[in-house]
Structures are given as C-alpha cells and as structure tokens.
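Only a single protein chain was left out; the remaining protein chains are all shown in position.
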Amino acid sequence: MLGHLIGVLFDGVAYGSLLFVISIGLSVTMGLMNFVNLAHGAFAMLGGYVCVVLMTQSGVPFLAALPIAFVASAAVGMLLERTLYRRLYRATHLEQVMFSIGLVFMSIAAATWLFGPSQQPMRLPAFLRGQLSVLGVDIGIYRLFLIGVVAVITVALHLTLVRTRFGAQVRAAVDNPVAAAGLGIDVDRVFAVTFALGSGLAGLGGGLGIDVLGLDPTFPLKYVVYFLLVVAVGGAGTIKGGLVAAVVLGVADVAGKYYVPEIGAFIIYVLMVVLMIAFPAGLYGKRT
Amino acid sequence: MTTPAPAHPGAHPGVQAGAQPVLRTTGLSKHFGAFKANSDVDLAIPAGARHALIGPNGAGKTTLINLLTGVFPPTAGDVFLGDERITRLAQHERVKRGLARTFQINTLFGGLTVLESVVLAICERDGRAGVWHRTVAAQRREIDEALALLELLRLEGDANTLTRNLAYGRQRLTEIALALATRPRILLLDEPAAGIPAGESAELFAAIAGLPKDVTILFIEHDMELVFRFAQRITVLVGGRVLTEGAPAQIAADPRVREVYLGEAQHG
Partner (left out) sequence: MREGTATERALAGEATRGERALRLPADRWHAAEIAFWVGAAAAYFAFPNYRVLASQILITGLFAVSLDLILGYAGIVSLGHAAFFGAGAYAAGLLASHGWGEPLSGLAVAAAVAAAIGFATSFLVVRGSDLARLMVTLGIGLMLFEAANKASSITGGVDGLSGIEMWKVLGLYAFDLAGSTAYLYSLAVVFVLFVLVRRLVHSPFGLSLRGVRENVRRMPALGAPVSRRLVAIYTASAAIAGVAGALLAQTTQFVGLDTLGFPRSADLMIMLVLGGTGRLYGGLVGAAVFMTAHHYLSGINPVYWQFWLGLLLVLIVLFARGGILGALAALRDRREGRAR
C-alpha cells in the first residue's frame, strides 16, 4: 500500500518535472514579453521528433540525441522569434492566441504529413530501462533519470538567473521592461535569447518525454492545457512557482488517474478551478 | 465630529469658515513593507476650494490619490467624504458618491470617439449603462449633457474623433471631461499638465479656469505656473508626510519649501 503510494509519488514527480522543463520557457515568455504562445508545445514536439529521427535513422544514442534536440528547437525558436513573434509583442492577446493557434495547426499538419498520425515507438537505451529497488520499493530507473536531469537543469537555470549578468538582465526585464531598457539593457536581445532558451528546453523536454508523454502530431494541443496550467498556477516569469506548480499538477494527475480512474481526468480541472480561485495571480505570481 | 483645520481668513473666498470639508483624511498612511509611501497625512478640503498638492518626485502624491480613490486600502488612517467614512469603499462606489479622478497617464478609450466616451461616462452615472434594449442615439438627455460638457472644455469640434487619434493636449482634456461627466463633488486631477510643453498649456489652463465653481478641485502638479495661478491653498508633501500647508504666498516664501525644491530640475 505504502509502496504503491511512493511509486505513485515518484511517477507524479517525474511527470511534473517533465512538465516543468517544457513549460518553463512558456512561463518566462509570458512573464517577460506578456506573450501568450499556445504554440509552445510545438517546440517540444519538434525536439521529440528530432530525437526519434536521429535514433532510428542515424543510430544516434539517446543521450546524444537529447542535446541535439535542444539545439534544434532553440535554433527554430530563435528564427521564429526574430522573424515573426517580435512583430506581435504589442498585439492584443487575442491576436497572439490566433497567431499561435495558426502555428500549431501548421506544425501538426507538417508532423502528420512527415511522420504519419500514430504514436512514435520508443526504445529506451538498456541502462535506463527496468527498475531499481530503493528502500524496498521498486522505482522505475527512467523516472529517476528524469528527476535527476530536471534537478540539474533547475539548478543550472537558477544559477544562471542569479549569478550571471544575463540572468540579472532577464530578471530586470521581467520586472520592468521599460526601466530595464532605460538602464541600457538590450531588451530585444534578452527576449530573443530567452525565447530560444525556452524553446530549446521545450525540445529537450519533448525528447525526454517520448516514453512518458508519448509523441504524435497532436502533442501540442493534447498537452497545452497542462502547460498553461503550470504557467497560470505557478505565476508567469518565476522558476520556483513553475516548479512547484508542475510537481503538484503532476502528482495530482497521476494520483488521480491511479486511485480514482473513473474521474481521474477531472482531478486536474477541479484543481485548476480551486487554485485559480485561491490564487488569482498564481502561487508566486508576478505583480502586474 | 472633529473640527476641520482652521481656515485662514480669505483663504477660500466665497466659502464659509468652519463649513464641513468635502474631503478629509485623518492620519492616512500607506506602507509597502518597509517602504513608507505615505505617513500620517491629515487633509481637510472645504467645498469649492482649489487646492494643490505639490512635492518632489517620490513624495507620495500619486499614492495619496490612489488611497483617496480606493485603488488600494490604507495601512492606517481614514478617508471621509462629507460625513461618510469611505476608507474601505470600492472604487466605483466612491465615484457614485461624488469622488472622481483623472490619471497622470492618459487612461482613455482609444477605440471610442470623444463623444461616445463622455456619453458612456454620463450613462454610467445616471444608471442607464445597463440598458440594452434602446440605442445610444436614443439617450437624448445624456447626449445633450455630453455636448454641453464638451463645449465647456472646447472639445466639441473633436466629438466624432477617435480618442486615440487626438492630439496629446486634447487627450488630457478628454481625461478631465470623463471625470467631470460623473458630476463629482470633488475632482482629483493627477498632473493635468503632464507632458504638455510649457508653451501649449494655455488651452488646458483655460479649461481648468472654466471648471464649475461648485466642484471642489484637488490637483497634483509640478508645473508651478499652473499651481500659483489656480491654487487658493497648497499642501506640500515630502517623503510621504505633510511638510506644510498654506496660501500660495506663504508657501512661496517658506524657506523649508525652497530648500526642498532648491536644485530640483523643474519638470514642465
């Protein structure tokens, strides 16, 4: 009984970590540029397909494919930001939503055409398969791997934000873009690099998540609610908030589906409603 | 009921000394954590007064206006409108009781015409804004009143212009029109001349001079020409506290005020 609980918790935390890695880019974009980007999931999908193609067509090992997925998504993100997204920073939220839905449709169609509509099969490398016995409980090795990777990424993000000059620029721009520009911070460059970074992380998350979340052309729409939830509940533009929100959501979703499968899918929505009422600006919301 | 601050003879021509103030605060304070935006502010503004609030940047003037209008609640102290305590009242409730404000940065309805904006304000005031089954054009009384108000502020030529296409100075006037449309007892003007170059403020000055005498006016300003032209009484705010209060001539001669402003660049 307790073993099940711990297993569920681990699954939930792993799932939540994955959501965090993918959503953190969206959170910062939202907090920094006040841009609602529903196409964020498409960058995750891109990373996933890059991994699959590299692994099946070129025999690249999984661990090597992941950084390449990161770079590919970051590059595409940078390109789109420079050419398209930046023209819409001052647009209304409706226009941003329509634009990003348009991008999502295009990406889903392209993915269907290139890869077909079904789930991509995934074979994890041998050393990541199987279970490990920890304190008498069987934990999936891949789950542990996920949690480990995300923990490292989170620490790296935190250090970047807090210790580097770029991180200080990002924090300033999130807090007050007008004042930041007045201080001589190249806000345009901060936006571009942050967007690319966020897209890259999404791509990395997409690759990491093939086994857990699945990968098919409808990925961006299937999970968009979760990404929005992490950002809305965690508060746009915060790392700590996003992490807590993602883990809470992950655990709630997994636990819900495990313990009460008939209404499991509703747990997330009920939680969303409750949290939105209690914390209208998110758990660690940015003060607007 | 505590008595209002003693009035200097002649300080408010036409207003009886000892009459109940329209707007009064007692010990009003607002702290944001350790930062004390306003501390212990006592104000008493009689009906019909033209009262200015001046002070260097960061003195807490806009915070005070936000406290008076109900944008956020005070940390301590009270606000009285007439004899009613409005300290915890919501913004739109205060407007209904006769307290209106303009914004330092134009907060207008860009996609509505000037006439539409003012008609909207008047409909909100007299409760017709919930009417859904008759057209706006059929609200004759409201339209007449709106046109009269526009004439008062010399805006009638711009009645059909979209607010976002107006010249900046006329947008400032539209700000005032919207606030006046609520038929306030007291009008709080937050830097009405903000952003208007010194040479172009004549129109604005004329509009303020033409405001109805029964509307009490409290205005924040940096433009000293405007202040000394229109204010009958001036309160000086420094570091969130009231430094001094008095007639313009007194304030101009006060060495403490001169010290606070000495070396400060004048913002037009």
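Each chain gets a letter, A and B, in the order it is written, and its residues are counted from 1.
Keep this in mind: a contact is a pair of C-beta atoms (placed from the backbone, for glycine too) under 8 Å apart; a residue touches a chain by one contact, two chains touch by 3 or more.
Remember, it's a predicted structure, so these values are computed and weren't measured experimentally.
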Omitted-chain contact residue, chosen from B:L108, B:L155, B:L243 or B:V260: B:L108
Per the touch definition above, residue among A:M122, A:A232 or A:A252 touching the missing chain: A:A232
Hidden partner chain, residues of chain A it touches: 30, 36, 84, 87-88, 91, 93-95, 97-99, 101-110, 112-113, 221, 224-225, 228-229, 231-232, 236, 262-263, 265-266, 268-269, 272-273, 276-277, 280-281, 288
Hidden partner chain, residues of chain B it touches: 69, 90-92, 95-96, 100-101, 103, 107-113, 115-117, 119-121, 123-125, 128-140, 142-144, 147-148, 156-157, 159-162, 165, 178-179, 181-182
